[in-house]
Each structure stands twice: as C-alpha cells, then as structure tokens.
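Yeah, one chain of the complex is gone here, protein chain that is, but the others are all in their spots.
Entry: chain A
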Amino acid sequence: MFVIIDLCTLKTLKLEISNRNPYLVIVFFIFGFAVLKWGASSRRTASLISASSCTHFAFKVLFLLNYNIFIYLCLPAMRRGVGIQAIHKANQHQKQLNTVSEQITSEQIKKTNEQLQTFKSNLEEFAIKHKKDIIKNPEFRKHFQDMCSVIGVDPLASNKGFWSQMLGVGDFYYQLAVQIIDVCLRYRSTNGGLIEINTLTDHIRKMRGKAANEISKDDIEVSIAKLKVLGNGFNILKIESKKIVQSVPCELNKDHTDVLINAQHNDGYTSPSILASSLGWSEQRISSVLEVLLNEGMAWIDNQSIQHKGEVIYWFPSLWSSTFE
C-alpha cells in the first residue's frame, strides 16, 4: 500500500517538478515531514504500520527532497548548457531565430507593398475622378500638387509617365513654360527681363484665350521651377510683397534688390538722393548699382521731375502694375 502511495507521490512530484511550482514542492516537503512524525508516534502505540516500512517512507521523502533541491539549483545551469552539444544547440536556436525574423521582414515588405498598391490605385482613382478639376481649377491643382510633393510623387517628372497619360498635366506645365518664356521675351526690351508675376499671369491668360484652362500664380511658379533645369536663366525675386520673375541670367545682388525695394515704396521710382537718405550709401555705391540696373534695361531715366528739382530719377517698369507697352 505504501508503495502505491510512494509511487503516486513520486509521479505527482515529478509532474510538479517539471512544472517547477515551488509552492507545491514546499507543501510536499511539509507533508513528508508530517508523515515521518506520525510514523514515529505510531511505533510507540504498536500501530498498524510496521517500523521498517515507516523508516522506508521517511527515506523516500528525504530522497525526494534532495532531488527537489537538486533540480531547483542545477536546472538553470543545465539549461545554459556546456560542451559541443550546447554549441550545436545554440547554433540551431540562432538559425531558428533568423528564419523567424526573415519571415517577419518579408511579411512586413509584403504588407507595405500592398499598402502602396492600395494607395496608388486610390490616387489613380482620385486623379481620374477629379481630372477635370485638376486641369481646370488652379486652386485644386495646387492642392493636388502639394499633396503629391508631400508623398514624393512628381506629376511633372516625365511627360511619358503615368500622370501625363492620366491627366496630361506634364504637358500642361511644359506648355505653360513656353508661354512664360514667350511673354518674358516680348517685354524684355522695356523691362530688362524683370516682370511682376501678376502682370505675367495676366498676359499669359490673355494669350491662352478664354477657352483654355484657368491658370494661377502657383502654376507659373511651378513652371518656372521646372525651367531652372535649363540653367539659371529664370528666377523669382522677392521684392517684399511682390514676386518678380527674372528672365535674364544676370546676377542681382542684395544692393540691386534693395534699390528695387526702395523704388517699390516710392511708386516705382527712386533717385540717388532718395537712396542716399534712406539707405545711407556712398555716392559711388549708388551710382554703380544704378548704372548696372540702367545698362541691363531694368531702369528708365526721367529728367523732367519737378518734384525732384530736375534730378534724374530712375523708374522700374517691372514694378508697375501693367507692362510698359
């Protein structure tokens, strides 16, 4: 009978050990101790259980206790492993990890691809759906352009690409660029290659006629940015609130733009004495800057100003609200 109990305890213990539940082990230890005590007392009262079998049970419990301690102390060390077998194991483990990580990465790529695909098809759908708006409405087109640039898609990158096939947008900006060049060249002799962006827009609108798609200042800026690829022939100068398109490859430094800003405050003209009093420049500096602007054809002189007592004043046609024609 004790053998059966023994075997049972052993089995449960083993089970518990394999689960490594410390509380249960302690419970078993206390249980074993209690049985030992009980055996000793029963010997005195000539009990049912023989002394020898009682001792046998106590040894069993003690053995199990040792076994327990052994397992708990030594198992972690064993798990860490030593020797060739352990290295093999470690290698295998690493390999398994690698395969798992590869699996995860490929899954991620697959997912990203799927997302991109969805995005592209959505964008295409959007583009097709709003094709008319994109082509006709300049404000809408700007927003679309902004959205595309944020996610790194450039509808202008190629006129053979998806965008031009879908929208004809690529061609749109090339066409506009040619018109910009056309207008800039036409007025170069009177404004020296400087033209205010609003004036330019008006002229291009007139040139395209009423039937053509509406264009905005932003469209012109986008086109000019594209023209920069051809060299530094086209540039946009910021004269305070005004944007001036420069169509000649002339290096204008800060002094030149300062003069333009000064003239901008002065109904489009300035004079050496105005510049001297407002900017505090030397006579030489003023005359050299004005000479450059005059020689480039950006300034026109006027020697009949009564207000300035016959001092020659310099006008900048590019600052006027309409072209000098």
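Going forward, contacts are C-beta pairs under 8 Å (C-beta built on N, C-alpha and C of every residue); 3 or more make two chains touch, one makes a residue touch a chain; residues count from 1.
Just so we're on the same page, contacts and distances are computed from a predicted model.
*Asks:* Name the chain not shown, per its UniProt record: "Vacuolar protein-sorting-associated protein 25", "PRELI/MSF1 domain-containing protein", "RBR-type E3 ubiquitin transferase" or "3-methyl-2-oxobutanoate dehydrogenase (2-methylpropanoyl-transferring)"?
*Replies:* "Vacuolar protein-sorting-associated protein 25"
*Asks:* Identify the residue among A:T99, A:S121, A:S149 or A:S189 that touches the chain left out of the display.
*Replies:* A:S189
*Asks:* Identify the residues of chain A touching the omitted chain, counting contacts across the whole complex.
*Replies:* Touch with the absent chain occurs at residues 189-190, 192, 269, 294-295, 297, 300-306, 315, 317, 320, 322, 324-325.
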